[in-house]
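Of the protein chains in this complex, all but one are displayed in their positions.
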Amino acid sequence: MSNATAAAVTVKPRPFAGLQRLAGWAPLAVLVLLCILIAVINPNFLSFGNVVRISQSAMVPMVLGIGATLIILMGSVDLSVEGVLTLAAVLLSMLVLNGANANELGLFAVVIVLAVGAGVGCINGMINVYLKVPSFMATLGTWFIGVGVGNALLGGMAIRINDPLIRGLAIDRFLGFPWGVWVAVLCVIIALAIQNYTRLGRHIYALGGGEELAALSGISVAKVRIAAFTLAGVFYAVGGILASAQLGLGNAQIGSGRLFTTITAVVVGGTSLSGGRGGILQTVVGVLIVVVLTNGMVLVGVEPSVQIGVQGVMIITAVALSINRKLMKIVK
Amino acid sequence: MATPFTGPNADRTRRWLPLATLVILMVVVGVMQPTFLYPATLLQLASDTAVLFILAAGVTFVIMLGGIDLSLQSMASLASVVVALTVAQLGYGSFVLAIGIGAVAGLLSGLAHVKLKVPSFITTLAISGVLFSTALVISGERSITLGEADRNYQAWITGSFFGIPGVIIIGFVVFVLASVLQSRTPFGRYIAAIGAGEPAAYASGVRVSRYKVYAFILSSTLAALAGVVLAGRLASGSPTLAAEMLLPSIAAVVVGGTAITGGVGSIWQTLVGSLIISVVRIGMTFLGVNIFAQNIVFGTVLIVAVAITIDRSKIPIVK
Partner (left out) sequence: MTIAAAPYALSLVNVNKRFPGVHALKDVTIHIRPGEVVGLVGENGAGKSTVMKILSGVYQPDSGEIEIGGKAVSLASAYDANTKGIGMVFQEQSLLLNLTVGENIYLGNEAQFTRFGIVNWRDLYAAAKRQLAKVHVDIDPRSLAEDLDFATRQMVELAKALTLEDQVGGGHLVILLDEPTSVLERAEIDILFARVRALKARASFVFVSHRLDEVLELSDRIYVMKDGAVVADLPAAEANIPALHQLMVGRSLQAEYYREPLQRPYRDEVVLEAKGLSLAGGFTGVDFMLHRGEILGIAGVVGSGREELTRTLAGFAPHDGGQLIVGGREVHITDPAVAVDLGLAYVPRERRLEGLVLFLSVAANVTLADLQRLTSYGLIKVAEEKRLVKTWIERLNIKTPSVNTLCLNLSGGNQQKVVLAKWLNTKAQILILDHPTRGLDVGAKEEVYEIVRAITAEGIAIIVTSDTLEETIGLSHTVLVMRDGEVRFSTDAQPGHKPRQVDLIQHMV
């Protein structure tokens, strides 16, 4: 290649490209500022004990957020978080050593639960792709179906989990952190690998960036969508396992309010609702923002009931700040 | 391939399918339990449907726009709390206050949606959080039972006129007003036009943003009214009073045949949809299905109904 011709075509940066890059760091800056602020008000915030507490409250939202990120990256939305999580938790509590029946499947129960999560996710994807039902409606349906099945299985009961392996996720520690936290970290690593090193990861971004163009390039949109929903289902099931381990039981109310936190975390982290921008790392930051804020409010003495409202305001603010309104002509 | 849902008569099929479903369901339940068809039972059915219908009627307009309102159960619950807390001091004014809060919440949802261009499922999910939080805080996270004296103010809900329960009359008034609004006013026409073809409506000089906000106000206001009625019927207010009503309300609209692709739909269809949901619920209760587990059926019904009513030619890319 001759240098003369190469010089003829150079990269002219777009105006404001730098500004947008800067905006990409805003969530991280918010997280850091938040930490500093809370630490100043209450130095206990930085104690090891509190950091462990934060990691414990972050582990379930983290895996849920990962799953939802995969879907939101495609420009879709997944409201079935609570449904899958509830179903997973209830099934797990019934299949491992428990206080209500004689089952004792141990690890095999975990496999079954993950498979069920994958199955529900796959159904979401198929309803979306083959019946062409928009994802917010399809997953609204499966949300309630999942919770409904949980209820049908348990009624209003709760089943205590006695399986030492599952209980150990919340109780036994490694390097001071419960094993459940490490499971969540492992999920983050796996999701990052999928996002960055597989074709599926790339194609999820491609769908979010422009589905028609992606299809023109020979990408099977249907396969990518179904695969992403299935994966998301698996992550929600992991969330169900961790949540039931944390509570030490399974019941049909275990998912209550978790969709809200999940969507807040993903959106606050900076993943765009129109798809194609953002990712797992952003969600990690988003989850930490939400969890640290909640933790901080507890430390500062704000009532827990106010926190949902605060999250609501955060969602709108974050979305409003991140949406590129020029690109969106019609918003439904 | 021309199936009844894709062929030339698809529209007619879609329009009459809900009514046919309702009739068949009533016959089935009537055969299972002959008392179901007695006038007293039917009146009870209508009373039980009223609150669901009021919620569904409001959200019909939002769904016709192609949007959704995920805040209506929180709004209804908040309204019940507001009534329970203030009826002793304000009397009938408490109803006005609760419904006024509904209008303001809808205004906020609508403004966030059109001004900030945030998708409606997000704005209403967020507003729902704010409303729920407010209800928790002002109620002290508990259920508030109406005092004996306060119940006098609920007579218009709990009482009956010429043998017809008050709730049915309220539901009927909402039906008439909403129907007129939907089928006979520019507002209704604009909502249909925006839902089916927003660019054309905008180019024709329709003030699209304004009418979208109106739709969200209407949805939230009627949700508040539903909460007021519910508080009267249950003689209490609680932050989770209407928590289980979101899905049935949206399902009622969609099952009635209002398409989420916009343009198609009407209030009487939503009435049919609400009755279907009620009859299904009664049928399930008769079969001994747990009230929470009924969500399995409603969730499935929702997806199937959307799949049938949706007009795929309007959405080249389904997200």
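Chains here go by letter, A and B, matching the order in which they are written, and residues are numbered from 1 within each.
Going forward, a residue touches a chain if its C-beta (ideal position, glycine included) is under 8 Å from a C-beta of that chain, and two chains touch if they have at least 3 such contacts.
Nothing here was measured: the structure is a model prediction, and the numbers come from that model.
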Task: Residue, one of A:V133, A:A214, A:L231 or A:I316, that touches the chain absent here - done: A:A214
- [ ] Specify the residue from the set A:P27, A:P178, A:G233 or A:G276 that touches the hidden chain.
- [x] A:G276
TODO: Taking the full complex into account, find the residue in B:K115, B:R142 or B:R207 that is in contact with the omitted chain.
DONE: B:R207
Open item on the list: For review purposes, identify every residue of subunit A that touches the missing chain, sorted by number.
Closed with: 1-2, 5-14, 17, 193, 197-199, 202, 205-206, 208-210, 213-219, 276-277
Task: Residues of subunit B in contact with the chain not shown - done: 180, 184-186, 189-190, 192-193, 196-197, 199-207, 262-264, 311, 314
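To be clear about the criterion, only the chains that are shown with their structure count from here on.
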Task: In the complex with subunit A, residue positions of subunit B that touch it - done: 65-68, 112-114, 116-123, 125-130, 132-134, 136-137, 141, 198-199, 247, 250, 254, 260, 289-290, 292-300, 302-303, 306-307, 310, 312, 315-319
Task: Footprint of subunit B on subunit A - complex, ascending - done: 74-77, 79, 127-129, 131-138, 140-145, 147-149, 151-152, 155-156, 211-212, 252, 260, 263, 267, 273, 275, 303, 305-313, 315-316, 319-320, 323, 325, 328-332
